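Mind having a look at this structure? Questions to follow.
Only one protein chain is missing from this complex, and each of the others stays in its spot.
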Amino acid sequence: MTTLLQREPAPHPLESASDLTLADRAADGDVRAFEILVRRYGPLMRVYASRVLGSNDEMDDVVQESFITAWQQLPTLDNGAAVKSWLMRIVSRKSVDRVRARRQHVDIDLTDAPAPAQHSPHRLAEAGSQTEALTRALADLPEDQRRCWTLRELAECSYGDIAEELELPVSTVRGLLARARKTLLHEMEEWR
Amino acid sequence: MSDTPAPDLLTDQLDEAVLAVPGVDALYSAAPLVATVIASVIATTVEAVTGRPRVTSSVYVAEKKTGLEIAVKIGVTLPYAATDVSRRVHDAITERLDQTGNPAVAEIAVTVARID
Partner (left out) sequence: MISSDELSGHTFEELSDYLDRGRTPADPSIDSSPECQTALSGMQRLRRTHRALLRRDVQRESEREESWVSSILQHINLEARAGRDIPISHPSPTARLSVTEGAVRGILRAAGDNVPGIIVGRCRLDGDVANLGAPITVRVDATVMEGENIPALADQLREALYSALHQHTELSVAAVDITIRDLYQSAAPRRRK
């Protein structure tokens, strides 16, 4: 009787390469390196997009557009090690552009209006856990607070990057973050 | 003496000639780039199973006053050398042209765009 030994396919050495190496190679035209970046950060970008869009509907499109733009602009990225937050900023921008395009015919002050929570796929009939409560609380935040918070907590961007991205002074970013945290904490406390 | 075939038919024949050169594993669109929002490069690859090319892109052939302008963009597979393969592709084209009426040639451009 023979035992069939099955080997797992050896991982490509690039798969565990640093963001810097992958970004540099992709900037030079290495499609395989770019593919690894796509797999590494695609899922996080999809989560990000679905949060901003309030649904999964246009999520694939937005993420695809983001990566196509990223491929074009990679040679302009000075520090390849920052590619993760750079990618997150691109998807943030494109998601917001989509949302604005949807709302074009409606006059809404985007800085204060809450998100369209009724479209959220995360809305559950009963919220039993902390994470469900947080999901709902996030969806209810005003858009600019949610964007700040998501860029900070999900994308791990610096205040400076967030300020640049949202075209706001750093002090405003600081204030929006604090307001977001205060609101979220208040909502979460109700679930203790 | 045979007449040179119309450009469409000639393109097909040149595609075949190029893909038959050892070391060529892809044929890219060599037509002048048209500006598009997303310009994807579509490659012709030799199908491993049937050994026959699945042609979606072609050698570019244009008739100019001074003769035919021919351009092809290829992918080369290791261990073949870009230098050798590009010369053989050029020669395969001239040979095929010889067989089909020997038209005047203004230029034959071969570009190796990928080496894998």
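By written order: A and B. Residues from 1 in each chain.
Rule of thumb we're sticking to: a contact is a pair of C-beta atoms (placed from the backbone, for glycine too) under 8 Å apart; a residue touches a chain by one contact, two chains touch by 3 or more.
The structure displayed is predicted, hence computed values, not measured ones.
S.K.: Need the list of shown chains touched by the one chain that isn't shown.
M.R.: Contacts of the unshown chain, counting the full complex: A, B.
S.K.: Any idea which of A:Val47, A:Ala82 or A:Leu168 touches the chain not displayed?
M.R.: A:Val47
S.K.: Residue by residue, what part of chain A touches the chain that was omitted?
M.R.: Listed in rising order, the touching residues are 8, 11, 13-18, 20-21, 24-25, 27-31, 34-35, 38-39, 42-44, 46-47, 60, 63-64, 67-68, 71-72, 130-131, 134-135, 152-154, 159, 174-175, 177-178, 181-182, 184-186, 188-189.
S.K.: Name every residue on chain B in touch with the hidden partner chain.
M.R.: Looking at chain B, the ones touching the missing chain are residues 33, 38-41, 67, 76, 78, 81-83, 86-87, 90, 94, 105-116.
Assume only the chains that are shown with their structure count from here on.
S.K.: Indicate the whole-number Å distance between the mean C-alpha point of chain A and the mean C-alpha point of chain B.
M.R.: Computed from C-alpha means, the inter-chain centre distance equals 43 Å.
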